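Note that this complex is displayed minus one protein chain, with the remaining chains in position.
Let's turn to subunit A:
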Amino acid sequence: MAMGLPRLVAVAFTLALVSIFPPLPFSLAGEITSIESVPDLQKLMYVAVDGYPCVRLLNLSGEIGCSNPGLSKVVAPLIKLKDVKDLVEPHTVLVTADEMEDFFTRHVPLCSWCLLNISVNKVTFVVSASGANDVLFTRMILVSNDLSFASKIGGVLIESGSSFQQKLKGLSPDKMFPQAEFSPYKNVEYKWNPMASSIMWKAYNFPVYLLSESGITAVQKFLSKKDMKHKTYTSDVAEFNMVMETTKAGTHNSKACLQEGTCLPLGGYSVWSSLPPINVSSSNNRKPIVLTVASMDSASFFRDKSFGADSPISGLVALLGAVDALSRVEGLSNLKKQLDVCILQLVFLVLTGETWGYLGSRRFLHELDLHSDAVADLSDTLIETVLEIGSVGKGLSGGINTFFAHKTRVSSATNMTLDALKIAQDSFASKNIKILSADKTNPGIPPSSTMAFMKKNPQTSAVVLEDFDTKFVNKFYHSHLDDLSNINSSSVVAAASVLARTLYILASDNKDSALGSIHVNASFVEELLACLLSCEPGLSCNLVKDYISPTNTSPGNYAGVMSGEPSSNPYLGSVGDVSRFLWNFLAEKTSVQKGNTTSVCSKGSCSRTDQVCIKAESNKEGTCVVSTTRYVPAYSTRLKYADGAWTILPQNRSDSMGMVDPVWTESNWNTIGLQVYTVQHSAYDNAVLVAGITVTTLAYIGIMVAKSFITKALKQD
């Protein structure tokens, strides 16, 4: 018992030691993240990073965009650009916009990176500031040709917050003259887009990811942990899962991938609506049409972050604001009566796929030629003139909203439009809207859907309303930074107001005092801008939810792919949120009430042929209204859908635009994701294994020794 006492004392002392701890200030430092299960632990280990990928697109001659180079995930240690010069091993360096220029003016030659003893083959570059994009990607253009440098890049993470927008002069990944091959005039070298870098039209053999705000936080947290002591035997890696099916199948152009079924063609559904609805009975009294055109699709380097606020959504919102204003003209029946006696029919057309070879306008014109169902009530009437609303979000300057009217040619129709614009401009008491004619030194109309109309019919009389004259004023044309902060809502309201009055003048040819009563609802325009150009509230705003049940909250104004068979009465699951919203909205605004009865429609069809069923998604039962609103599929005129597959038609001389159409398709993919985690060096792993084996072996030896000792002690008896 006396022997046991020291033991007892020792242990009691330890317990006493422990009991001292309570009074001491226990620093329960660090963040408290409670792990309640193994999946929780895995979530903490593998941090999923939120962002927007750049995907693989294909055309007839090759590929553009980005993807994993092979069939497997790309795992590469994170590196900031900044510290590369200081360290032998590549590290992640964050470069801000103002640092970037200094970095490159110090002439860090491209090849010094390959001269450094870079043992790691693949590194992930994290580039902050979208200003970096421009310079980095200019370098990347060399990269796509310079294989030695390209082999050092495993992946790229772009960090771009809204704070960088002020610092940047401009960034446009598109070309100097976007879609110059569709230009109706010869001067294709004209620089419409001065900020162009053309980076979105190049092919990159590595994944590129734009980090969202939460993604930036996650990556920053990882990079900040680099200060911990264990950095010598761990490294933070980014794992890109962006394997494209076309890479897997080895199909590297549109024709091959459509044959294999590893890609889908770009396209969507355009919407057109007439105000007032076209009376099918009076087929002999079809009036000439004023076609008001806007487009709803934009594009950027990153597939899902292309709001296209100024180009072209500001134009779309102006058109919708004008439709809304015209539908509310005092005494709706008066307007209808007036419009019954008016000289021109108003038709509103919102096109999609315009960024990818004017798919919407080409298909629309093609359907007109074919007299198809989609344009049944239009095909045999004359389109008198076209009025396109392009970018109108940046017209505000010094309190005056200035817009420029670019006309296709001098004709009576264009003069009529220009006169109407002038009268509308003057009708505003506040005199803060100016419509000016475009500079005569311009080679022609700016890149717009009207170019396609002109190519089809060089005699088209059209006016394109834009907020710029000789060059784009949108410094972020087709960039992920062309968002709500890039435009001014009052400029859009002004454009909508002048458009509404112009259309009224054109349609009614009646310059009476009713003009003054046409007002665009500014709060409606602002709400619509927030719905279409932001993720909060995005498409789940009340205005949109009133008409449809959106599948996504964030409006990705990218055209998307054509899934399923194109038809004028498509399965609504394959029609995009914005198209469905536009169809329902335009149908309601251009509708007339015949009598006071409104009937409900539950299955999307109404009893009368001149009626359509609107709001059938958000409410379980829709309403039947008299309206002429249709979907028109938008896809390349070189494509044909048959037997569940797409085929490319041979070139047809009569389709001049089809001859230069690249036929854009988008590769399919399984999943796209990015995660960041810490990896131990293999030496450490092996050391742990050796330690485990050693401990086991030593324990075994110890046990054997004890056993033999005890046995020997017992045998001594």
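What we mean here is this: a contact is a pair of C-beta atoms (placed from the backbone, for glycine too) under 8 Å apart; a residue touches a chain by one contact, two chains touch by 3 or more; residues count from 1.
Criterion: contacts and distances are computed from a predicted model.
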Name the chain not shown, per its UniProt record: "Ribitol-5-phosphate transferase", "Gamma-secretase subunit APH1-like", "Proteasome subunit beta" or "Carboxypeptidase A4"? "Gamma-secretase subunit APH1-like"
Tell me which residue among A:Leu60, A:Val75, A:Ala376 or A:Leu543 touches the hidden chain in the full complex. A:Val75
Out of A:Val188, A:Leu382, A:Leu436 or A:Leu689, the sole contact with the unshown chain comes from A:Leu689
Over the whole complex, note the residues of subunit A touching the chain we left out. 1, 3-5, 7-8, 10-12, 14-15, 17-19, 21-22, 26-32, 34, 36, 38, 41-42, 44-46, 75, 225, 228-230, 234, 677-680, 682, 684-693, 695-697, 699-700, 703-704, 707, 710, 713-714, 716-717
